[in-house]
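Here it is, the structure in full.
Left out: one protein chain. Kept in place: all the others.
Chains: A and B, in written order; residue numbering restarts at 1 for each.
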Amino acid sequence: MILHVENPVVEVHDLTVSYDRKPVLWGVDLTLPAGSLVGVIGPNGAGKSTLIKAVMDLLSAGSGYVRIFGKPIEEVRNRISYVPQRESVDWDFPASVFDVVLMGRYGKLGLFSRPRKADKDAAMEALEKVNMQAFAKRQISQLSGGQQQRVFLARALAQNADIYFMDEPFAGVDIATETAIIELLRTMREQGKTVVVVHHDLQSAAEYFDWVVLLNMRLVASGPTEKVLTQELLEHTYGGRLTVLTKVGDLLRKQQFPAREKK
Amino acid sequence: MNQFLEFFSFADANVRYVTLGSVLLASSSAVVGCFTLLRKRALVGDAVAHAVLPGVCLAFILSGTKNPLILLLGAFVTGWFSLIVIDFITSRSRIKEDTAIGLVLSVFFGIGILLLTSIQHSGNASQSGLDKFLFGKAASLVGEDLITFSIVAVLLLVTTLVFYKELMLLCFDQAYAKTIGFPVRTLELLLTTLTVLAVVVGIQAVGVVLMAAMLITPAAAARFWTDKLKLMLVIAALIGAFSGVAGAFVSYTAPAMPTGPWIVLIVSMIAIASFSFAPKKGWFSRIARQRRNRRLILEENLLKLLYHLGEQKQDFFSPRSLPNLLERRNIPKDQARTGLDKLRRQGYVEKSKEGWRLTTQGQKRGRRVVRLHRLWELYLTQYLNLASDHVHEDAETIEHIITPDLEQKLMEELNYPQLDPHSAKIP
Partner (left out) sequence: MAMVGDAISHAVLPGIVIAFLVTGSRESVPMLIGAGTLGLLTTFLIEFFHRYARVQSDAAIGVTFTWLFAIGIILLSVFAGQVDLDQDCVLYGEIAYVPLDIWLTDSGYNFGPRTIWTLSVVALLITAFIFVGYKELFLTAFDPGYAAAIGLSTTAWYYALMGAVSLTTVASFESVGAILVVAFLVAPPATAYLLTDDFRQMLLLSVGLGILASVAGYYLAVWLDGSIAGAIATVTGLEFMLALFFSPSRGLLLRRKQVQPVQL
């Protein structure tokens, strides 16, 4: 059950990603439609974060290629935004909420220039969108989990990109924040943006996303939510261990074998 | 050569002291170092080494004597205190551990230097013994030092042996150690004390800065030779001992040479050699393994090629010419030739005027490769939902790595199939 679309925003072709030569994702073939809210779903260790990191070329892929808007990633960097996992940074870092949101403008700024008024306005506007304008001067170490997540979201918004990759934005946030975020994501979709979200909660997935990617070391399914979230496909994703696959992966690491032969 | 014999006859009392002292120090600190390394706290040794200086100076100021025992006691106290401070800062503020280590070592050392220079400037004639804590004086060890060293070394070794399993568990899984009722705090203190003891004594031989190497480097090197902790301790001790002897020898042959830095230089070279050449874990062995893999892939691909041709023509044992082979698959000509030559020597192919032909043995191996290839393609399409036109590339590698065990398992999971996804027969 892997549906492909015409003129995809994201096209992943035969992507294999390895950590220390052990493949964690095998041969992913994927296309995503423009202007949709995409959920990437699967059990722990299924390679969900790995997939979006490899798509953005933060991890080097063992094989295959990725096209975004039909182009290699380096040519469209400024149209892409990323919301890393909240735990991936040190929230004790001495920075204010506004400082962090302003980082969203850095990509467009280049080396020598400092943020101008327009950048500051854009950052402030982004903060308003996540309803955090009152916290602009607040230090990030004083925020709650949900507020931290909103700040990260505001940073991505300030970038004004066309496609957003978000790694577990709903993890460890309060209900109010979760509702606020999903509202925001929907607004973004209305504006024609594409949002790819790594998500772990099956319950809410059906309600939130209009396209779902099921992942467990390989692509199990990709398609419109109602077609993908079926009992059978979910069992496929969450049940049934792939013992042979895991063993072969371990062997590849132990023998330092290349995942693909060099051409 | 003469010097070599002279040195190893140990006739000279001085040589005896220096060598024995260096060996004792180096090996006992290496053993303690293994545990701190495995606790991922290798650099605390460095902090302790720097932190003993103010202790030595304070002990001198307070007692007014150069009595080595009192100085050692002072060193021990501040060394120990520095570790407590590091723990305190890390657990009670948002300062991270490496910052705390850097902070404590440099500040303690600064205090030490301030006191030391103050003592020097005050013209106290008997201060001359203090700066051996700074640079180490392995070359001028005397019998008295040796007795202290031996006692401490034996103490360290015996303690690690007695508490071997407790320390091992502490390093491996502290939380678990706690749940089964080990006195984790006490064990931590024990390890801290051992580290400080090793440093306080060792520092007189190699000096403040290089002491860290005596703890870290032999342990880091030993880690590359074994996965067993017991063996690692022994290897680390041996590496330490060897560099102790070698360092003493160098400074014996060239008296201007400082013993401590030479010990460290030698132990570092051993460590770097271990990182590079150790079997299994070393850098080169990984590269060698990768090259071996490439060779294996090439050879099996050639066999597969011959098998494919045989399958096509329904005749496995006729000779095929090299160009005939290479038009099916793009292998550089010279590589193909070397590969075929190797296969000939192993008895998988034979060479005749018309070209290369498989032997029965070669046909068997070629068949296995082709079979694994097709099995894996089938597995990928069935279990991973990969499109059948994408699986070939993956199978190209995996076919070389599957063990008979895995092959059996694959057969079971695929329910003993006959055909691959491209409807070719699985031989």
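Please note the rule applied: a residue touches a chain if its C-beta (ideal position, glycine included) is under 8 Å from a C-beta of that chain, and two chains touch if they have at least 3 such contacts.
The shown structure was predicted, so the numbers you read here are calculated from the model rather than taken from an experiment.
Colleague: Touching the left-out chain: which of B:F81, B:F135, B:Y164 or B:F182?
Modeller: B:F135
Colleague: May I ask which residue of B:V152, B:L167, B:A212 or B:V369 touches the chain that does not appear here?
Modeller: Once the missing chain is taken into account, the touching residue is B:A212.
Colleague: If I consider the whole complex, including the chain that's not displayed, which of B:D46, B:D145, B:E299 or B:E377 touches that chain?
Modeller: Result: among the candidates, B:D46 touches the missing chain.
Colleague: If I consider the whole complex, including the chain that's not displayed, which of B:V52, B:A220, B:L233 or B:I426 touches that chain?
Modeller: B:A220
Colleague: Over the whole complex, note the residues of chain A touching the chain we left out.
Modeller: Given the touch definition above, chain A has residues 53, 56, 58, 74, 77-78, 80-82, 84, 88-90, 93-96, 99-100, 103, 106-107, 109, 111-112, 114-115, 131, 135, 139-144, 146-147, 155, 159, 165, 174, 176-177 touching the missing chain.
Colleague: In the complete complex, which positions of chain B touch the hidden chain?
Modeller: 37, 40-43, 45-46, 50, 89, 92-96, 98-99, 101-103, 105-118, 121-122, 131, 134-135, 208-210, 212-213, 215-217, 219-220, 223, 256-258, 260-262, 264-265, 268, 271-272, 275-276, 281-283
The criterion applied here is as follows: only the chains that are shown with their structure count from here on.
Colleague: Roughly how far is chain A from chain B, centre to centre by C-alpha average, rounded to an integer in Å?
Modeller: Once rounded, the distance between the two centres reads 37 Å.
Colleague: Okay, in this complex, where on chain A does chain B touch?
Modeller: Answer in residue numbers: 1-2, 14, 16, 26-27, 29, 63, 92, 217-221, 242-245, 247-248, 251-252, 255-262.
Colleague: Taking the complex as given, what residues does chain B use to touch chain A?
Modeller: Those in contact with chain A are residues 94, 286, 289-290, 293-294, 297, 379-380, 383-387, 390-391, 393-394, 396-398, 400-403, 406, 409-410, 413.
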